[in-house]
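Note that one protein chain is taken out, while the other chains of the complex remain in position.
Coming up: chain A.
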């Protein structure tokens, strides 16, 4: 059940595993949950860059997930402001700000609502530099949106649309797994000279808590992280699902004596093929898992590339454990999500292939 996943992930993150190595030399830290880590990143950005502005629906009072609490009071109403209810306007407006060289941080209230802005993202933002031969660009645009299942979100508050954007050269797509990762990756997106989409796992906004540096720091984009080394199977995921596969790795070790290498992809586009392929060459087996539907999901891209690059190293077909090819359901969520049992079962079959 989802509660188990949340509880496990809170424990896991509080234990500081996987992020302890990131903390050295980053100065004073503070206990933050994921939305507070986002606020901290935004605070750092607005403090450092006088051109930076944050806008979207309801950001002025602090945002429906409290990511922008306190920022309007601190930086002024011309820098943190509400827009009308219009996602294509939010993104288009953000592109325009970025074109003048100012830093634009746009919030889309739920990733499920990003589709009215799809034309602006794909046809305008992604192509701005290319079509003008680098005369113009909107690189200082970052779009943030809450992402992924939350237990009761149903069709329009649970979606993971990263696959739609993975198909779009010219933008970057990033998904953090924890507060520490979120702040570092978001700051990298804001600094990055290309338009970026930053999806924030909403179920982790409160559930994930850890020590996060107060000062700014960055985590590189397009670099996957091996959060646990192993020798028998490579497990790849991003966002919330990283915690699921971490648990599956423990189960595999305990019940099957199987050693798993766990990778957090972190950046979906452009993605770090080298780290994933290097791992599969070592282990010979790959399992990829995401909440988004199976067909056309980003696991297909990873699977296709790995079989091209590592064909002779594979001991078993690549396994994808994903959401079903349905809209994200309401009451059936516990049956829909690629939980640890489904991942464990797929892993077991792969080992016995």
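Assume contacts are C-beta pairs under 8 Å (C-beta built on N, C-alpha and C of every residue); 3 or more make two chains touch, one makes a residue touch a chain; residues count from 1.
Throughout what follows, contacts and distances are computed from a predicted model.
Only one of "Auxin-responsive protein", "AP-1 complex subunit gamma", "MICOS complex subunit MIC13" or "2-oxoisovalerate dehydrogenase subunit alpha" fits the UniProt record of the hidden chain, and that name is "2-oxoisovalerate dehydrogenase subunit alpha".
Note on the undisplayed chain: of the listed residues A:60, A:80, A:97 or A:163, the one touching it is A:97.
One of A:194, A:241, A:303 or A:319 touches the chain omitted from the figure, and that residue is A:194.
Contact with the undisplayed chain is limited, among A:109, A:137, A:228 or A:303, to A:137. Contact with the undisplayed chain is limited, among A:170, A:216 or A:323, to A:170. Along chain A, the points of touch with the absent chain fall at residues 51, 53, 78, 81, 83-84, 86, 88-89, 91-102, 104, 116, 120, 124, 129-130, 133-134, 137-139, 169-170, 172, 193-194, 222, 270, 273-274.
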